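Note that one protein chain of the assembly has been removed; the remaining protein chains are unaltered in position.
Letters A and B mark the chains in the order given here, with residues in each chain numbered from 1 onward.
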Amino acid sequence: MIPLLIAHNTFREATRDRVVAGVVVAGLALLALTQAASPLALGEGGRLTVDLGLSGISILGLLVILLAGTSLVAKEVERRTIYNLLARPITRPAYLVGKWAGLSAALWAVAGVLGLALWGLLALRGLAGHGPAVIEGVYLAGLELTVVTALAVMFSALSTPVLSALYTLGFYVVGQWSDDLRLFAARSPKGLGTVLAGIANLVPNLPLFNMRTLAADGHTTSALHLGLATGYAAVYAACVLCLATAAFESRDFK
Amino acid sequence: MAVRARDLSKHYVHPWTLRVTRGLEGLDLDVRRGEVLGLLGPNGAGKTTTLKLLTGLLKPTRGNAWLMGEPVESTAARRSLGFLPEQPYFYDYLNGVEYLELAGQLSGLPSATARARARHWLGRVGLGERPRLVLRKYSKGMLQRLGLAAALVHEPGLLILDEPMSGLDPFGRRDVRDLITEQRERGVTVLFSSHILPDVEMLCDRVAIVIGGRLTRVATVGELVAGGSQAVEIRCAPGAVLEIPSHWAGRVTRTQRADESIFRVEDEAQLAEVLGWLLRAKVQVRAVTPQRPTLETLFMAAAEAERQRRTA
Partner (left out) sequence: MSALAACASRQRRFLTAWAAALALGAGVFGLADLAWRVLPHARPLEELSYYPSGRFLEPATLGHASTAADLAWLRAVQYYGQHRTTDNQYVRMGHVFDILTALDPGFLPAYVFGSFALAQEGRDFPAAERLMLKGLAANPASGTLAFQLGFLYFVRPGGRDLARAADYFERASRQADGPPESVRFAAFARQNSGNLGAAYELWSHVERDSPNPYLREMAQREMARIREALERGRRELAMRHLTTPVVLFKSQP
């Protein structure tokens, strides 16, 4: 119940914040831009629309996380609004989970709005059949953002907003390279390979949430992929939030 | 007991130099249910540290504390707690009603009750006329009042208030005093810190003086002021040019003003002797006023005594 209350409040904060509204407008503008560029794509306008639409959701969502998510907890500590909360009968884990859930919900809402707009646009182009692929692409993008939000909340609970943003961005970048890290690990000498493989498992496996190429051709992915991605996102986010809780539990608010 | 602390201590260790700063040392404190206890001390004495340790915002280095019988580490301890931090800040994107409703729900109230109580308390602290005003437009005094309302919305059994009069004009301070008195009459325990000594004198059943991270004294206001000897002030007409006899030096002082002369007798036992001397000198005596020692005086004396103890 308490996490839901905090989540609701965080969702309210995110949606009243101009960043989220601006991001939705930017996403819609990006989709409009794809239509302006479509005639130049020599018949590949549909592909361009899907690619840019799905990439836009992912990148704009990351922008929201870096601007709003990384100061979620840090800002409350800085402004001391957290005193009013933690002096009530709520646990620190409940607080962190609520914060993560609230921002994730806001990001899902953004992804949903932009995903619907993308589908509508494709339908207008006579590519309504791409719908299932787009839905899956948006779903996976939402899972990706949920995982990155957990990282942002963790860093925000430990550090300042600027450092939190840098750490989160760093994990995002390395996470996109996790497949390459695994390849390097396989080709490297034993010791180094083990270390690299360890790092590849430590960082979020973001390529798992990427089916933009498939979606651009109107292809859906397998139920196994969707199931694995969902399970991985849930477990990774839970793990990160546990780490955040462990660190946050002993934190003093001077 | 509403609040119990045993050997409560907080030390800060610098991460690089490992230098230890003792924010609070060995605090033993009991606050009875239904009592109003004032926490006095100079800046940096450890008052806020004490209150934050009791509310769980700081983890003690040593010792234990209980609120309403529950250890402070547990959420149960905070169920009956209403806390007002010093210079409170709130979510500036919410309005007054929304914030109080959230505060009530987080303290365990059902949403309908929280909504009703939010409106009630918003009005009670004088903010009811504009319930939809966003908090970013609140003045400092309005934020202080809202903080009080947030501390009271779930009608707790224990109030911990850090500088509740801070930022308030005299009318606001009077309202806060009335609120605290009202809560005491309801049987609520109040523990608050303040720099405004007259308010502490007026409200508190007992006063705890914290200086340099240590609790130096806990007593009723009456007990604190009773120990001192009572001085007397004699107000006379102006122009009384009299040489104070040398054997009274240090015990009788004169202050000359344009409209009067004031003779201060430190020991009331000497009053008759001094009055006789003035009347024989044909000085026109206007008033004789006993001077009770104030909490401010005692507090300053206690602070000085502690300072001397440390340097000795």
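Some notes on this structure:
Heads up, the rule we're going with is that a contact is a pair of C-beta atoms (placed from the backbone, for glycine too) under 8 Å apart; a residue touches a chain by one contact, two chains touch by 3 or more.
Quick caveat: nothing in here was measured; it's all calculated off a predicted structure.
Considering the entire complex, the omitted chain makes contact with A.
Here one chain is not drawn; of A:Ser55, A:Ser159, A:Ser188 or A:Thr221, the residue touching it is A:Ser55. Screening A:Gln35, A:Thr91, A:Thr160 or A:Gln176 for touch with the missing chain picks out A:Gln176.
Considering the complete assembly, chain A touches the hidden chain via residues 37, 40-44, 47-48, 51-52, 54-55, 58-59, 172-173, 176-177, 180, 206-207, 210, 212-213, 216-217.
Here is the rule we use: only the chains that are shown with their structure count from here on.
If you average the Cα atoms of chain A and of chain B, the two centres end up 48 Å apart. The residues of chain A lying in touch with chain B in their complex are 2, 5-6, 9, 12-13, 16-17, 79-81, 83-91, 250, 252-254. Residues 52, 55-59, 75-76, 78-79, 81, 83, 85, 87-91, 93-94, 102-103, 105-108, 147, 150 of chain B are the ones touching chain A in the complex.
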